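Yeah, one chain of the complex is gone here, protein chain that is, but the others are all in their spots.
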Amino acid sequence: MDNLIKATSKTQDLTYELKIQEVMDVNYQIVNSSMTVSSLREVLRKKRILGVPVVDNDELVGIVSIEDFIKCMEQGKLGETVETMMTKDVKTLFADEPLIHAVMKFEEYGFSRFPVISRDTNKLVGIVTKIDIIKGILKKLETVDQHEEERRYRASHIFQDIIADEISIQLKYYVEGRNFDKAGEASTGLKKTLNRLGFPPEIVRRVTISTYEAEINIVSYTEKGEITAYIDSNQVKMLITDKGPGIADINKAMEPGYSTAPGWVRELGFGAGMGLPNIKKFTDKMTLKSTVGKGTRLETVINLNNYRNENK
Amino acid sequence: MKLKEIKEILNAEVLTGEYDTEMEIEIGCSSDLMSDILAFAKPGVILVTSLTNIQVINTANMADIKAVCFVMGKIPGANIINLAKKDGIVVFQTKLTTFECCGLLYKNGLKSCSYSTFDEFRTYII
Partner (left out) sequence: MNSLKNIVQDLSLKVVSGDIEREVSGGYSSDLLSDVIANAQKDDIWITLQTHVNIVAVANLKELAGIILVNGRQPEDATLNKAKLENILIMLTELPTFEIVGKLYEMGIHGKKRK
């Protein structure tokens, strides 16, 4: 059951990442509106399809399904044209929309296929069915780096192999001050680990960007520091501490653009007074305590629940 | 715009070996301040920068940026290229200036991520 949930959440991510044009069928069949219903039957039968878009002079004018055809048959209207029976108010999707839009439309209308339109030309460019979506997702799942996938699999199953009412993981990183070549190693390691543990990309991004800014601060202003991540099923809490010079005026330090960075830090692309505001921006909760001459303690929290809604 | 088209427009050289020539890049972004990039870059951007230290690659990695272009013929050190390869980031290098790169890419249809740093930040201040 847990396996299924993990797989489903990965699939859910892909429905946001993949675009309709990546999965749609581009070798689709079309008919025109002057075709007779009995010829339509031949097309549906030969191609083994359950519905087909109606296109006149390059313009999408309707769609017909096997249900429409059966209705015609019942009423003995096999000699009439497709135009009389087709659905003219066609629901379509744009090729560049994320897959999730298609999934939502399938649920909303209960149709089995949607014509796909190019946003630029307004012309039909493909057809998408539920099968196309499943195929597209499976193909994408296969192309993810095998080796990394194996590690991810192992890491994300740690939770299942441990028996406890609550599980939390603690990760600790030591940061060397003043060494700009090594700055970022802790955050990079954390990013890799969170990916392997199977966290959603948006969560990984927020945790690692905020941690990276904090790591750069340790390297820029202090001799050394520590970064600890506490991860449980509800949140990622980061604790970042150093025994550096401390921050004299925290309110001032939180102002975008305010900086006490030395020139060498500025020349390296940091120290423009945006680090702390960035940490605030990417986290749900930020607590900064500092004593001049003693050091600084930063605690951040990123909630794991409903992350998708919060980031809409 | 495809990554290979960007390479043509900037007359750039690829420093990281084989790359996904069909990668879609929609947005251009240029800055030499890493926090600015972290704050606003979205996946699917190319970053144009004159900074060539290892933090550019770390920043790109954190912000899910897949393509970086170093300007003015600056050749980054081997450690930077190796890290980029490891993180799967494509690194270009061009003789053009940042100004020329942005101008040419904008002219050829690349969009910019519009934002106002300070307004957005203000809402986050306690």
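By written order: A and B. Residues from 1 in each chain.
Quick note on the criterion: a residue touches a chain if its C-beta (ideal position, glycine included) is under 8 Å from a C-beta of that chain, and two chains touch if they have at least 3 such contacts.
Small disclaimer: the values here were computed from a predicted structure and weren't measured.
If you put the hidden chain back, the residue from B:I6, B:L38 or B:C102 that touches it is B:C102.
Although one chain is hidden here, its contacts on chain A can still be listed: residues 257, 266-267, 269, 272.
Taking the complete complex into account, residues 28-33, 36, 40, 48, 50-51, 72-73, 95-100, 102-107, 110, 112-119 of chain B touch the chain not shown.
Heads up, the rule we're going with is that only the chains that are shown with their structure count from here on.
Within the complex formed with chain A, the chain B residues making contact are 32-36, 38-39, 49, 51, 53-56, 58-59, 61-64, 79, 87, 117-118, 120-122, 124-126. For chain A in complex with chain B, the touching residues are 180-181, 183-184, 187-188, 191, 201, 205, 208-209, 212-213, 216, 251, 254-257, 268-270, 272, 274-275, 277-278, 280-281.
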